[in-house]
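The complex appears here minus one protein chain, its other protein chains still in place.
In order of appearance the chains are A, B and C, and numbering begins at 1 in each one.
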Amino acid sequence: MTQMAIAKALNESLRTSLENDPKVLVMGEDVGRLGGVFRITDGLFKDFGEGRVIDTPLAESGIVGTAIGLALRGYRPVVEIQFDGFVFPAYDQIVTQLAKMHARALGKIKLPIVIRIPYGGGIGAVEHHSESPETLFAHVAGLKVVSPSNASDAYWMMQQAIECDDPVIFFEPKRRYWDKGEVAVSSVPADLHKAVVAQAGTDVTLAAFGPMVKVCLEVAAAAANEGRSIEVVDLRSISPLDFDTVQASVEKTGRLVVVHEAPVFFGTGAEIAARITERSFYALEAPVLRVGGFHAPYPPARLEEEYLPGLDRVLDAVDRVLAY
Amino acid sequence: MTQMAIAKALNESLRTSLENDPKVLVMGEDVGRLGGVFRITDGLFKDFGEGRVIDTPLAESGIVGTAIGLALRGYRPVVEIQFDGFVFPAYDQIVTQLAKMHARALGKIKLPIVIRIPYGGGIGAVEHHSESPETLFAHVAGLKVVSPSNASDAYWMMQQAIECDDPVIFFEPKRRYWDKGEVAVSSVPADLHKAVVAQAGTDVTLAAFGPMVKVCLEVAAAAANEGRSIEVVDLRSISPLDFDTVQASVEKTGRLVVVHEAPVFFGTGAEIAARITERSFYALEAPVLRVGGFHAPYPPARLEEEYLPGLDRVLDAVDRVLAY
Amino acid sequence: MSVKSTAARRTTRGGAKRRGGEPELVQLLTPEGDRVEHSEYSIDVTPDELRGLYRDMVLTRRFDAEAITLQRQGELGLWASLLGQEAAQIGSGRATRPDDYIFPTYREHGVAWTRDVDPLNLLGMFRGVNNGGWDPNENNFHLYTIVIGSQTLHATGYAMGVAKDGADAAVIAYFGDGASSQGDVAESFTFAAVYNAPVVFFCQNNQWAISEPTEKQSRVPIYQRAAGYGFPGVRVDGNDVLAVLAVTRAALEHARSGQGPMLVEAFTYRMGAHTTTDDPTRYRSDEEREEWASKDPIARLRAHLDKQGLADEGFYAGLDAESDALAKRVRDGVRGMPNPDPMAMFENVYADGHALVDEERAQFAEYLASFEDAPAASHGAAGSGKGH
Partner (left out) sequence: MSVKSTAARRTTRGGAKRRGGEPELVQLLTPEGDRVEHSEYSIDVTPDELRGLYRDMVLTRRFDAEAITLQRQGELGLWASLLGQEAAQIGSGRATRPDDYIFPTYREHGVAWTRDVDPLNLLGMFRGVNNGGWDPNENNFHLYTIVIGSQTLHATGYAMGVAKDGADAAVIAYFGDGASSQGDVAESFTFAAVYNAPVVFFCQNNQWAISEPTEKQSRVPIYQRAAGYGFPGVRVDGNDVLAVLAVTRAALEHARSGQGPMLVEAFTYRMGAHTTTDDPTRYRSDEEREEWASKDPIARLRAHLDKQGLADEGFYAGLDAESDALAKRVRDGVRGMPNPDPMAMFENVYADGHALVDEERAQFAEYLASFEDAPAASHGAAGSGKGH
């Protein structure tokens, strides 16, 4: 077991993948000499050279489009999109090509590409640097979408994503990059797409992923002081979404609140609410509640604490779901 | 009252808008001399000239991006995207610029742009010509998203969208283009974002929009023969979504099935199920069910009848929702 | 735009950008079928090779005509004809080596032919039984790409991989005059130049993007775009199969030898409709079409063969028979092409599986099975079976 920040865990994970498989490439803007604006690729350029760690032109569609071509040639590109808000120039290549090419070829070609996206708010950034666009990828068949919440998952899920023969959109919780945690570098990891119970409880289930898991664990701690037992499910994967684990929790607690930074409208919470209500209609003591962003552009930094789901907004939802 | 096909109603509506407001422009690929691949802009180039009806280079980002510039100069561009699957090159301009610029400018500039997208399947087309990407726009604040299901709405909603000072994504149900209906050209239209009860009933509510409204009406007729009374709500607008009208219907019927062509996962049905369940938790006799596309790329034409929600799949859901 | 701007455009187009009113154009065979020399591009072809090129073009055209007929008969949902572009496609396709990799648009039936892709395979997507579906690695011929311009980036990335592997191969990316406006194509030029990737960008300028003439995409010849990205561009007579062969060979060799990308603009003409759903009479004149008919690529090579006495009646008769056989094989093959199984929708969405797909597959199977148990008319008035 080693203590590692999430950023370091990702870096180590990329390094391991580059070492283990000569076909793995890292590419994106500033990922080379600079090591990425968040230093996730720090040192890789020095150690693996410009043939493996590639500074690209400033063109996201080009990055993903050429990554597809490299994958067709047998490579396994790990692509960095510098910030969440800059993935959209590549959206066409992701949705119309990356997601569909395996099916188009009736399975005859594979596209093992990971698209790393530092996402979410809370870092006091300017516009386009704080968004959570997971809905826009989860809705698209052919893509897998995951997001780790802690260092150990960051370490393992990245390697699993790189080993996966499907395109994986890998959302990195940028405001948690510097949070440290234990990484069991030699233990066998959980399945990439399994949700886990991060905190057991009996009264209410909180389901979250990425940066919001920490908030939910804080909520559970705060609620415990008030004598309420909250179960926190760390979803880890958004597509596929492990409904079985959520359902099992809900059948126990009877109450569910889904928390994410992305706007509530058409967010992950909607899909979970719809499906869990269908699966556990009689087990639910209250409607599934959702806490998330508003239907508004991500606000300027001085307002983001108001915009982002925090302890109090989640506790408020817990109160409301218990009040049924 | 005049009988008109939806295609003709849209054409007349565009003509009227071009006549009434010299700032209105029509632009896109092949919208000029050809009149568009679906002939929705037929005759407009001839009558209004290349200064108003503009054949553009083959570049969707360029089309939307220059439309934004034209709007900043005081124009009201109506942009055609040739098919649903070709909107993605423009997605960056739509999401990062069009949707956010009004807020970015603290309201000091407006972007009255309509993006027309013929969407949905059922026409036996090749890949990328049959998709229903409404989730990908509804989730994005700053955009409005609508879709008419009949000629009268096509006629009026297009003009309302053009008059609206916000960007409107206007989804045209392409496989219904040739369906005729009465158009009350002189009557006062319903609000652009109001849902309407297309067929009153008491046992189950079906909520749909665009091409699926017709299917739901057929379902209502078929079910009536079995003695079941089905209410059909034509949503008309997806963002904003008129939950009040859906809720009122559900409080009456106690049962809701949402139908759309788009994949169910993260589809409009998820949002409706989540919100209506929250609003009408005690009124619902059964979970909200969803009938829609599968989590798979839109299939080749010879499979689309299996893929698309049809009479039987919706009736099956009606049976299931009644079985609770 | 205003009169002013139109005038300015005309000046530019008629002016410095074209030499003597027409842009420079590499030609080795005149429309009358006479060989001409070109200082930079020359070619030696044996009579056998000439007849081979002729045969390729004739069979490709026949296949294309058969596909149009099959579409009219309802056997195909759509067809994108290559009529008029046979020389551009056969010439460039025959310039490739087996280890070169091809990224086509949706119209490269002639190129596919030169790569030994079974013509029947090309018809699957137009019939609506699949969205492509052949194995790209079998003939180093990628799937057809419908979203305009996308494939130029795939080609560039593939070529970056070729260079990385130290392989002695090249990649060729096809695209149209319309596609030249797409950002993706520009980005592929940038990536190819920056990484010096061994890729040939092959633009078939057939002068139309559906209803829009090339002036709606560019006010200068498209081959000129390359220079601004730092690599050579050349315009070749796209109806001259020899010139296309020579120029493409040189471009591929340029790429293979480590000199990086090159742009070839084959100036040709789309003699048919954009696709079978298109009606070109709405936007272009008969005269234009007729003018170009006189530059027909097949007639041109035939004139050459005949003038030089390189093919006899037996050759043409044999080719006729071969054409008929091909047409029949295609016809029978298409008609016999089964509809896919409904459950195929759920296959190959992912390589490594996905829980939701599994769930939906199972639910749908159960749903379908429910009709088998039930009496024929499952639902009163509905009753006409599943999947309306």
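Everything that follows uses one rule, which is that a residue touches a chain if its C-beta (ideal position, glycine included) is under 8 Å from a C-beta of that chain, and two chains touch if they have at least 3 such contacts.
Remember, predicted model here, so these are calculated numbers, not experimental data.
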- Output for the hidden chain's shown neighbours is A, B, C
- Note on the structure: Per the whole complex, from C:Thr30, C:Thr190, C:Thr277 or C:Asn339 the residue touching the absent chain is C:Thr190
- Message: Going by the contact rule already stated, which one of B:Ser17, B:Ser149, B:Thr205 or B:Ser239 would touch the omitted chain in the full complex?
- Response: B:Ser239
- Message: With the missing chain put back, one of B:Thr41, B:Gln93 or B:Thr205 would touch it. Which one?
- Response: B:Gln93
- Item | Per the touch definition above, residue among B:Glu19, B:Asp47 or B:Asp165 touching the missing chain | B:Asp165
- Can you list where chain B touches the absent chain? 51, 56-57, 59, 61-62, 64-75, 89, 92-93, 96-97, 100-110, 141-142, 144, 164-166, 193, 239-242
- Item | Positions on chain C contacted by the hidden chain, ascending | 1-2, 4-9, 12, 17, 160, 163-164, 166, 180-187, 190, 193-197, 215-220, 224-230, 233, 258-260
- Item | For chain A, residues in touch with the removed chain | 29-30, 32-35, 37, 50-51, 55-59, 61-62, 85-86, 88-89, 124-128, 215, 218-219, 221-223, 225-226, 265, 294-297, 299-303, 305-308, 310-313, 315-316
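The rule is short, and it goes like this: only the chains that are shown with their structure count from here on.
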- Message: Using CA atoms only, can you tell me which chain is the most central one in this structure?
- Response: B
- Query: chain A to chain C: how many Å between their CA centres?
  - Reply: 40
- Message: Counting only Cα atoms for the centres, state how far chain A is from chain B in Å.
- Response: 31
- Query: Which residues does chain B have that touch at least 2 chains other than itself?
  - Reply: 85, 88-89, 127-128, 265, 294-297
- Note on the structure: So chain C residues touching two or more other chains come to 130-132, 147, 183-184, 349, 354, 356-357
